[in-house]
Structures are given as structure tokens and as C-alpha cells.
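Let me begin by presenting the structure, written as C-alpha cells, before commenting on it.
All protein chains but one are shown at their positions in the complex.
First chain written, first letter: the chains are A, B and C, and each begins at residue 1.
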Amino acid sequence: MTVDLTTDLGHGVLLPNPVLTASGCAANGKELHRLEDIAKIGAFVTKSVKRDPQSGRGTPRMAETPSGMLNSIGLQGPGIHAFVEHDLPWLRSVGARAIVSIAGESSAEFAEVARALVAAPDFDATVAAIEVNISCPNVANRGLVYACDPASSAEVLRLVVPEVPRSTPLFAKLTPDVTDITVIAEAALSAGAQGLTMINTLLGIRIDTERMRPHLFGLTGGLSGPAIRPVAVRAIWQVYAAMRAGRIPTAPIIGVGGVRTGEDALELTLAGASAVQVGTAIFNDPLAPWRVARELGDLLHARGIPRYADVVGVAHDH
Amino acid sequence: MTVDLTTDLGHGVLLPNPVLTASGCAANGKELHRLEDIAKIGAFVTKSVKRDPQSGRGTPRMAETPSGMLNSIGLQGPGIHAFVEHDLPWLRSVGARAIVSIAGESSAEFAEVARALVAAPDFDATVAAIEVNISCPNVANRGLVYACDPASSAEVLRLVVPEVPRSTPLFAKLTPDVTDITVIAEAALSAGAQGLTMINTLLGIRIDTERMRPHLFGLTGGLSGPAIRPVAVRAIWQVYAAMRAGRIPTAPIIGVGGVRTGEDALELTLAGASAVQVGTAIFNDPLAPWRVARELGDLLHARGIPRYADVVGVAHDH
Amino acid sequence: MTTTSGDRLHSVRAEVIAAAAAGDYRHLVVLAPEIAAAARPGQFVALAVGGETSGLLLRRSFSIHRVEPDTGTVEIVVADAGPGTRWITRLVAGEAVEVLGPLGVPFPVPDEPTPCVLLGGGYGSAPMFWLAKVLQDKGCHVDLVLGAATQDRLFGADLADRVPLTVTTDDGSAGITGRVTDPLSDLLRTSGATLAYACGPMPMLRAVTQVCRPLGVTAYVAVEESMACGIGVCMTCVLPVVGADGVTRMSRSCVEGPTFDGARVRWEAIADGRVAVPDDCLGSPASLAALNHAAAQGSSR
Partner (left out) sequence: MTTTSGDRLHSVRAEVIAAAAAGDYRHLVVLAPEIAAAARPGQFVALAVGGETSGLLLRRSFSIHRVEPDTGTVEIVVADAGPGTRWITRLVAGEAVEVLGPLGVPFPVPDEPTPCVLLGGGYGSAPMFWLAKVLQDKGCHVDLVLGAATQDRLFGADLADRVPLTVTTDDGSAGITGRVTDPLSDLLRTSGATLAYACGPMPMLRAVTQVCRPLGVTAYVAVEESMACGIGVCMTCVLPVVGADGVTRMSRSCVEGPTFDGARVRWEAIADGRVAVPDDCLGSPASLAALNHAAAQGSSR
């Protein structure tokens, strides 16, 4: 028996396997391609890109934490125009399926970035979906993260939706730092998101006890890695349960948070994810995206499960 | 130089050292006393007690997670009357300073538990403070955790305050599972809490990938341990910063979340905690509360800091 | 019969004196004199795993196989069941490991000579040889039954030199083909035993209890519940047990057990890796709902 790992992200987006990279943990592909063919990854999710080039924050930008890490990069990147000119053609040249993550400091900037992306010559051939990283600060609203507020979340989606052809689904990426994530999920979906990515990092702080000051240059950082996996599973569970109960619109979920092994990927899948991203684990093992896919296939095989799609959300039935 | 570890929790509550046990991680004292004298702990925080005896949930009640664990005990306990009859006299007999954690399914139950506690013959001699565990479900409000909602949080405090003499400060224990913890902090303090304990566990789920069902009998569990320390530090930082900025009333903070070493305790202190609780680390090392206090003293000594009180919140100055 | 669950516990960094394969298991000898001096059969130790950089926070529990108070050694038998036990099975002599013990209530031992049958399933046989010796020293006649899925999972058949031994395996690779409980009725009858002791998987303990009960035989069983602390502070390791007062409580198997009178365990609540709270358990959700209902009735009158 060979296990059928294909997964359907809706709107005709079929991926050969459900293991993706997580935005910001794999740059834009060239670096990982030095180790293994990124065209073999289910889909390559790029680093969130804004309109203009971004220097990001000062350093330290990271702190290791128990079974995880804090990062405070500040979305360093080339800006959408350089991205479209250099990164997208390269991704196309190696035959990668890309999910492009976009960000902005205003909902208008999100729309502008989406427009520039959709206009790119390589868009149709390379971009399978767009991930709208609304887990970033909204400068107009006191720097509050969009995805902490249903109205701001909806506004971003409302402005981005008209810029993007319907055949390219929009996945809104949510933060777990909210009282009720199903409220944000509903706002994003009702405003036109065709799927959800969960979860972004948790807000954390590390103090340098030697210097008695915050360790990160940017004070707060995002907590990621296996440490947060139970929170990711819970977020996916809650939103999938709300969909099953008809409380919010049904849409595919891409799971992310602490995935390190095929078993972890299966855990998020059983909770309701139709695909799974690997982030921080790449820093421990740069071959993790490929390995996780292999382990996931082996695990399903060992359990006698012929199709990955058969286990999406099934823990809700037991 | 001997380091002065005393800490002031307000209202005349001076503790000889700032390292406490965390509620629910040390039962009610007898068990740890088999290893070391619990009267030497800064203060012993008891397991949250409700009005009636509680069986708690079925098992599995726990799942190990990377650098942490999920628990789903369901507040198993003897009920306040048995507590007052058996546990409190025992705590008194060994000379322990107790902080009694109380819980309820309704705000009226909280008040009832507080009343029964205050009426106990051993109350004055043994109870240094009361921790109001509002991070538990409010049955009247769809099981929503009190501390997820400012109004529910305030209501519990408003009913408990009149039951308790002012010389026994009330610490409201907050959950990090909210969009803005300073809003809940303000609600609790404005309603009469004289201090805050932060943080309770984060909501998490673990799926049993073998049986393809939720691992915990109670489905969700609370995530604790070193994995969550960055979140605890962040919550303490945010609330302490809001106090410094005059945005919310000033009050002592008891820090809890992932403390395993003296350095961890110092980290929470530098962020703004006037005392620190040790929880999950006890399961790894039952002598942790005593060891952490020793390590904290040694660390301050090595840094040439004469008084623990001098470093509370100082990371905000640098 | 006395218990020692209130005695002093010892948390020590113990040197590994010897480590060797024993079938599918690893037999470990560690130096922990305080624990060796105090331990009794049926008690267990909890080991921290993974060393200083470990992401595994919780200790792993193991029945004490035997102790040598003179040399201060404590022995355990470990099956590789996951990341924590795998780390332990890789320990070699000279390394150190954190050991906490002795934990739990030992098997109650009769004051008068009494014929007994001892049953061990898989690594559950580890404590049985030591228990047999303690019972024999009291003048008890002891029969021993060891069972396992396969011969490789049978521990200690060679250690039973002074005890009449019956062996069973599921696949017939050693001894009688069948379950460890299969020879039990016959043995109880032929030896006239009034006491049975069992350690092994939950279904086996339940079966032992079911065989013993109608025959008026008391079955002491050592249960194995998932434990976070091992010392009674976390409440994760509970199962429903009927107290002397007839009331069922969710009892901590780490301090009120792991040895229980099998007749007091509410086996029907335990199934498929889960333990439910019986409705008649003290403080059960069902009983609290009834209480609240009664209170509501009372206040509306």
C-alpha cells in the first residue's frame, strides 16, 4: 500500500503532500534548496513580505527558551517589488509551489502588496495560495495586532479579496493571543478568507538576568517551537469544532506550531488541519520538512490508513 | 554579605523569602513535608478548594509535552469544610505560612468558601493571604473562565472582599488566555483585589495519535512548566508596566509559570514580581521550592545585591 | 499489616552500578543507600530522565525489583516504552541518575504464615521475587506465576530458584500457552492460598481479582496509572477505590497505592486506557449535580 498524501486546500489547490514550510522559518527557498529539492515540499511558504524593503529590528533578535525560542525579527525583507523580481522567478525556476505570505502596517498596504504580487509575471505559474499574515501590528490601531481584533482582521481581508483571483485562495494567519480564536476565525472567513492558518507565535518576553534588562532588542518576541504545540492543537480543535457545529463557515485549516515529527503533523491533522507547516524545527534540522512528510506517510502506512485526507479532523469523531 | 530575601506582599504580609509553592502542585503540604520542612518555604499555597468535596475528572488527567505538561484534574479536593477541619490545623501545627487558594462555580460559591475559611479557628494564625483562583470555569456563563472576562472577574472579587479582613490580602489569579491581560488586572484590582498572581496555565489539547482521540479524559488541559515561562514573564511585564504608567492601580504581583531555577525566579522578579511560585518543577524535583530560594539568594549574592526587594521590576529601568 | 507511606522520602543523585539486558528489558542497579534501607516490596522509585538539557520534565516510575541494604543498591527492570524509558535503558555503569523513593504503599504482608500465590505479568514480575522471599521468611508457602506475551518479555524466570514456578506466554514461546491468570484457580485450590499478589497490566489485575473474589481470596494488586509527581501532590494518578467506610473516592495510586486490595478497586470504571468517575464516587459530577438540584429545591420551597 502506498499512502496517498495529497491534500486539497480548496479552489482547486491540490498539494502532493500536506507538509509545508512555515513563513519566516525557511526564508524564500534558496537556502534550504542547498540541502534538498524544495519542489518536493507540499508547498513552500515564503517569509511575510511588505511593500517596502525592511531592515527589521536590532539584535538580539532571538532567545532560546525551553523546547522553543523567542524571535523578534521585525519582518526583515526585500519588499514586494524585489520579491517579485528576484524571489518569485527563482521559485518558479526550481518548480516550487509557493504560498506567498503578505503583511502590512495598514490594511491598504496589504492590498497594495497583494496587487503587486498578483500582477507578477510568475504569479499564475508559481503561487498556489496567499497567506495573509494578520498576526502583525496595525500601526493605525496603536500597534495592536490585527488578528487580536475581529474588525481589523475583517478589514484587511475585505481590502485584499478584490485584488486576488478566486482561484488563489487566501489563508488568514491567526494569532493564539486572544480570548476566543473562533471569533477572529469567523471575522476573517466572513470577510472573504478561504482558509485559516493557525497559529502564529505567542507573545513572550525574556529577561537577561545578567544585565537585568530585556534580552531582545525589540523587548517582546514570538514564542514558537514544540513548547507551543498543545496551544496550536487546541486552537485548531476549537475552530474545527466550531465549523462542524455550524457556528462559523467551513474552510480548510493549515496547522502550524511546534511540529517536529510526522507524529506531530498527524496530531494537528487529527485536530482538524488539512495541511501542516514546519517552522522552528527547521532550525534544529534543516531537512525537517522533507523528513516530517516521510514520517507522516510511514505512520499512516503503519496504521493502515490509505489516504491522508481520511484522517483530517477525525479525533472529533472519537 | 547575607542577602535579605524578605518580601512584602502588602497589608503587613512580610514573607521571609519570596519563593512559594504554586496552587495544585504541592497539594496541602503533608506530602512535601516528607522531604523538607514546609515552614521554611516563603509561603505555602494550597490547592484551590471549592465548597463541596470534588472527585475531579476521569483519567488520563495529564500529558507530558515538550518542557511542560497538560493537566486536567478538575479541582479534585476535600471541600472547604474538610479543609478547615483537617488541612488548616495541620498547616498550623508545622508552623507553615499558608496562602489559601479558593475557587467556585459561581461568584456566590467563592464568597461562601471565603466565609468558611475566615471563620476557621486557625485562620488568623496560619493564613497570610487568600488567592482567588478566577482562572476556573464560571458555570453560569457557559463555563467561560471568570478571568477571561473583566465583568465576571470583578464580580467574584466584589463578593469575596466583604468576607475577608483587610489584613488578609486577596490575590486574584489570572489566566494568560486573553487578548489583553491588563484589562482583567484592572477589573480585579478595581473590584478590591489587593494583588495579582500571574499566570495560570494556558489552554491546550493533546491528541493521542495511536487511538486518534483526545488524550485527556477532560479534552482540554492546562499547559504549565518551563515551556510557558516566556508567556508568564510577558504577562507580568505588561501588568507591571501598566502599573508604572499609572494606567491601572499599583499592587504586588506574585509571579508563576515555568520557574525551575533561582535564575528563573530572578527573571520573573526583574519583570515585576514581588514573589514567585514554583509549580510543575516540583514534579521534576520535589525539593525545588527550597532549592530555588537557595539559588536565588546565591545569585543575588554573586551579583552583589543585598536585598531581594531591590530588584523587583528593575528590568523596566534598563 | 503496616504501611509506610508517611515515612521520609529520599531524593538522591544515584550512580549506576550496573546495567544489563534481560530479555527485552534492561536491568539497572543504582547506588541509593537511603532508599535501599527503607524500601519494601511493592514500592517504587521515580527517575528523572534526559539529563540537564532534558525537555522531558516528568519522572518515570519503576517498581523496585530488589534492594541490597548492605551494599546500598536498588534494582529496577525497565522496558523501552518511549523516549523517557529509552533514555534510561541507555544508561551505563558510572553515569548518574536522579532517583526518588521509596514511593507508595508496599504490599501488605501477613503477620502469620499464610499460603500465597504471586503473579507477575511482563516487567510486573520484577518485584515478585523479593516479595516471595519476604513472605517465605515469614513462613508463608509461596507459588509464583509469571506470564508475558512472549519469552523475551518474560522477566526473571531464572530468578525463581526457591519458589515453585509456573510460566505462561501468550504465544507459547515459553511455558504454558495462555494468560498468567489461567493457572490461578487451580493453584489457589491446590495450595489453599488465601492471599494473592499481582503486578502487571490493568486487565490482568482485574482478571486476578475476578478469579480470587468468589474463592474468598484477598488479591493485592499493584496498579500502574500515569503519574506526574509520584509523591501525592498532583492528583493525576487516581482511580476509584472503595474506602473502609464504603465510600468510593478517586484515590491517588502513588501514595494510597500502588498496591490496593483488588476487591476495593472499581474495575468497571476502567476501560480502553481511560478511567471514568463513577456516579456514586464522592464529589462526582453526578453527585454534585444532585446536591445542587436538592439545594435549588430547598431554596425554592
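The working rule: contacts are C-beta pairs under 8 Å (C-beta built on N, C-alpha and C of every residue); 3 or more make two chains touch, one makes a residue touch a chain.
What you are looking at is a predicted structure, and each value in this text was computed from that prediction instead of being measured.
Participant: For the unseen chain, which displayed partners does it touch in the full complex?
Facilitator: Looking at the entire complex, the absent chain's contacts are A, B, C.
Participant: Considering the complete complex, identify which of A:53, A:89 or A:249 is in touch with the unshown chain.
Facilitator: A:53
Participant: For the chain not shown, which residue from A:127, A:174 or A:282 touches it across the whole complex?
Facilitator: Of the candidates A:127, A:174 or A:282, A:282 is in touch with the missing chain.
Participant: Residue-wise, where is chain C in contact with the chain that is not depicted?
Facilitator: So the residues of chain C touching the unseen chain are 49-56, 83-84, 86-87.
Participant: Which parts of chain A face the unshown chain closely enough to count as touching?
Facilitator: The list for chain A reads 24-27, 31-32, 34-35, 47, 52-62, 64, 66-69, 71, 73, 76, 79, 208, 211, 217, 225-226, 280-287.
Participant: Even though one chain is hidden, which residues of chain B still touch it in the full complex?
Facilitator: 66-67, 226
In this text, only the chains that are shown with their structure count from here on.
Participant: Hey, which pair has more contacts between C-betas, A-C or B-C?
Facilitator: When B-C is set beside A-C, the one with more contacts is B-C.
Participant: Measuring from the mean C-alpha position of chain A to the mean C-alpha position of chain B, what distance in angstrom results?
Facilitator: Comparing mean C-alpha positions, chain B is 34 Å from chain A.
Participant: On a C-alpha centroid basis, what's the spacing between chain B and chain C, in Å?
Facilitator: 33
Participant: Would you pick out the residues of chain B that each touch at least 2 other chains?
Facilitator: Residues 66-68, 211, 225-226 of chain B touch two or more partner chains.
Participant: Going through chain C residue by residue, note those that touch at least 2 other chains and give them in order.
Facilitator: 55
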